[in-house]
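Scroll down for the structure; my scribbles are underneath it.
Below is a slice of the complex: some chains, not all, each in place.
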Amino acid sequence: MTLTLETARTIIAETRAKGRSLELKPLSVVVLDAGGNILAFEREDGASPGRFQIAHGKAYGAVMLGMPGSAQMARAESQAYFMGAANGAFGGQLIPVPGGVLVQDGQGVTIGAVGVTGDTSDHDAAAAEAGIAAAGLTALA
Amino acid sequence: MTLTLETARTIIAETRAKGRSLELKPLSVVVLDAGGNILAFEREDGASPGRFQIAHGKAYGAVMLGMPGSAQMARAESQAYFMGAANGAFGGQLIPVPGGVLVQDGQGVTIGAVGVTGDTSDHDAAAAEAGIAAAGLTALA
Amino acid sequence: MTLTLETARTIIAETRAKGRSLELKPLSVVVLDAGGNILAFEREDGASPGRFQIAHGKAYGAVMLGMPGSAQMARAESQAYFMGAANGAFGGQLIPVPGGVLVQDGQGVTIGAVGVTGDTSDHDAAAAEAGIAAAGLTALA
């Protein structure tokens, strides 16, 4: 199963809707495919200009390592030099905190990742999970 | 005047619609704000995975240098080493061909740029121009 | 509202004046626009030669993340690996300590950032705040 642009757009729309219903700060949301490449992105008005880099880093680390942001954060806290070294290997593009969420199909196969930034990391992750669920897919946050 | 996410989404939707009406290959479309930062992006199904980087490079060079892709291409053809050097100064992020199109308001002030890739460079630029015009803004291609 | 060069020059002049009145060490002061791009910079005689990079890193992180230096420092102290990772995502260009100060208009919209370096981080920030206030704008340090 491949993540289509239409599904990516649904995930972004529903992630943003969740942000509004939770009254979160302006969100930025990226969707990557199973190869870690960018499918779609939106930055809400009022977000700071560098939010693409943060959203991308959360999603990119999740899909490239096969670990959602929460697991990356746990590893960073228990073994900081490992995540630092992994980051070097990926050109400094990983942001190992919640808000990087894996997207899986019904068979548990990872088909992409979502990265959300703008509010607290936990709120970012909750919005991503809601967006992925609304698209009929499974979130691993 | 600031480019909002809603306007960026309109530009992308109308650029894609133009691509379909011209029967172009799958397009990837990015919208940057006046500071060269990413507002929104979509990659159509069937496009190759690296299209974000190409779309971004077209739009980024346009807004950072204040020159649409056609002008950058002319400069690259008359003075290749200049565009090569300029690219170095921007971390290799410039793609100096048509498809990088400036977005201007009614007073001729640049408020962002659109980058399109997927078909020939000239078709990419034509789709971007149509998308910007449909959003009620002025395109400088 | 856009930060003009004339306002940027006023901010730099008044930041430097504050530095002299507080008898601070030689200061270097950069002003970035809302997109994180450089508007103006001055390095006072006697400052070490690499002060542009430090001043720029303070201001750049503030505007790109929407967080002044003090907030970045707090995050770096509570979650060092996050600021380290964020820095990677921005090409190593962030300096997360006081002296990176957001410039806001009367509506609380960020229109740029000032970066000051040369004395202690807190003195650097105080000089930036004075410079921004003297230009009739709001500082978020």
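Letters are used for the chains, namely A, B and C, taken in the order the chains are written, and counting of residues starts over at 1 for each.
Here, a residue touches a chain if its C-beta (ideal position, glycine included) is under 8 Å from a C-beta of that chain, and two chains touch if they have at least 3 such contacts.
As the structure is a prediction and not an experimental result, all values here were calculated from the model.
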Self-check item: Oligomeric state of the whole complex, in copies, if 3 are shown
Solution: 4
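One rule holds for everything that comes next: only the chains that are shown with their structure count from here on.
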Exercise. For this assembly, give the contact graph shape among line, ring, star, complete and other.
Key: complete
Quiz prompt | Mean-CA-position distance for subunit C and subunit B (Å) | solution = 31
Quiz item: How many angstrom between the C-alpha centroids of subunit B and subunit A?
Solution: 25
Quiz prompt | Inter-chain centre distance, subunit A versus subunit C - centres from mean C-alpha coordinates, in Å | solution = 30
Exercise. Could you list which residues of subunit A touch at least two other chains?
Key: 49-50
Quiz item: In the complex of these two chains, what residues of subunit A are touching subunit C?
Solution: 47-50, 53-54, 56-57, 76-77, 80, 83-84, 87, 91-97
Exercise. Can you check the complex and tell me which residues of subunit B touch subunit A?
Key: 4-5, 8-9, 33, 35, 37-45, 49-50, 52
Quiz item: Which bits of subunit C are touching subunit A when the two form their complex?
Solution: 34-36, 63-67, 79-82, 84-92, 110
